[in-house]
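Here the complex is missing a single protein chain, while all its other protein chains stay put.
Right, subunit A next:
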Amino acid sequence: MSQLLTVAKPRRNTELLLLILALGVSAMANALVNLNLGRTFDNDFFTQIAILSGLSLAFHVVLRFKAKYADPVILPVVVALNGIGLAVIHRLDITSGDTAATRQWMWTSLAVVAAITVIWFLRDHRILRRYTYISLLVSVVLLILPLVPGISAGNVNGATVWISLGPFTFQPGEIAKITLAIFFAGYLSSNRDLILLAGKKIGPLQLPRMRDMAPMIVAWLASVGVLVFQRDLGSSILFFGLFMVMIYVATSRVSWIFIGLALIAVGGVAAYQIFPHVARRIDVWVNAFDPAYIGADYGSFQVVEGLFGLANGGLMGTGLGQGSPDKLPVANSDMIIAVIGEELGLVGLFAILCLYALLIARGFRAALGTRDAFGKLLAVGLSFAVALQCFIIIGGVTRLIPLTGLTTPFLSSGGSSLLANWIIVALILKISDAARRPIDVSASSSPIEQLSPIDATQKEVPSP
């Protein structure tokens, strides 16, 4: 087990400074929307800024008490992303007459409260390891929920991933991302030695035993199940990518990557052959600019309009509120990147991507720094999931890959996504707190470590 040395400084004041900057960005974005669309600065504007400031400052204060050594960059980055998302959704509401921004404010508040709760009550992230198999069970239930008659919201935009509870709709798959990561981290950190040591070696590749393949097969089946029954290609790729990166990090074996890629190839080819909706996605992607595909149902209208919008924005963008995203279907969720690209330009999108890259980098940094395998796996899994999700949806919008419906973390309208991503942030913050916290605290959990300075020293020195 290894970790990096970090100078043990809380750096909460840095966080506060960055947070004020992030809140400033959000307030300015909202102000620009109001100015450019001829809105007055009514009470809503000030209440909303007050709510976002209050929530993030509360989070900041809780971190001061409960996770003093947590990474200082993560919270400001997330607040900035969430704030920009709120401004853009507000902007889209003005054009479309929707009230998505109000719901998004409500969900933001709920999500931040949930994240604060995690920080407050989760004393140590390693406690989650106890719930490895419960997490698996919860994941399975969450993934099956949208298929259960009665609470299923049915087929929405071609995918069956929603449930409805009273007036609310919810995407349980978003939460399953977290519980699956907890399960994989718990399972792999317990069994990694076994998986590592057993197995035949063929040339440079050490092949795993068949029985150690079981969890991978389970993950593969789960992903294929999501694809087949929920028709959700994006989540399917996301779950499998999450598992692949975690088993690779757990074992450091490249052979897993090859096995995983082989399974993807088999699953992909089979899905293309068997399921018309998968084949359709690929066809639409390849022939996006063909007018016959633009005009067709489930055709390329969405992606092509998004590209036209992005081109309209060009380098500098039209300015917030000055684009024409009214033509764009699902502008405030799947296609929000196209709206931001049109109005803030390439420059704005690069800034957004940099924020994501920063967030993900801090997540990986927490993984490198933390001392336990479970924490490392969980931090890598969650960070990589965010990265992969950004790649799938932004790559889809820019036609790098076929467009599949996924939310853009923190920006898109959608409560389940916000809730899940804020909880992920809370978990990564907690792990980074553990990573950066000085070792020799008197309240250390293990009395043996206190008695054995050699052990402790070994733990502090980074492995080569």
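The rule is short, and it goes like this: a contact is a pair of C-beta atoms (placed from the backbone, for glycine too) under 8 Å apart; a residue touches a chain by one contact, two chains touch by 3 or more; residues count from 1.
Please note the rule applied: contacts and distances are computed from a predicted model.
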The complex's invisible chain, by UniProt name, from "Peptidoglycan glycosyltransferase", "NAD(P)H-dependent oxidoreductase subunit E", "Spermidine/putrescine transport system permease protein" or "4Fe-4S dicluster protein"
"Peptidoglycan glycosyltransferase"
With the missing chain put back, one of A:G154, A:G314 or A:P329 would touch it. Which one?
A:G314
Missing-chain contact, candidates A:V304, A:L406, A:L419 or A:A434, resolves to A:V304
Which one, A:W105, A:Y248 or A:W285, makes contact with the chain that was left out?
A:Y248
Please identify, in ascending order, the residues of subunit A that touch the omitted chain?
1-4, 95, 245, 248-252, 289, 291, 294, 304, 307-315, 324, 326-327, 341, 345-346, 349-350, 353, 356-357, 360-361, 364, 367-368, 373, 376, 380, 383-384, 387-388, 390-391, 394-395, 398-400, 463
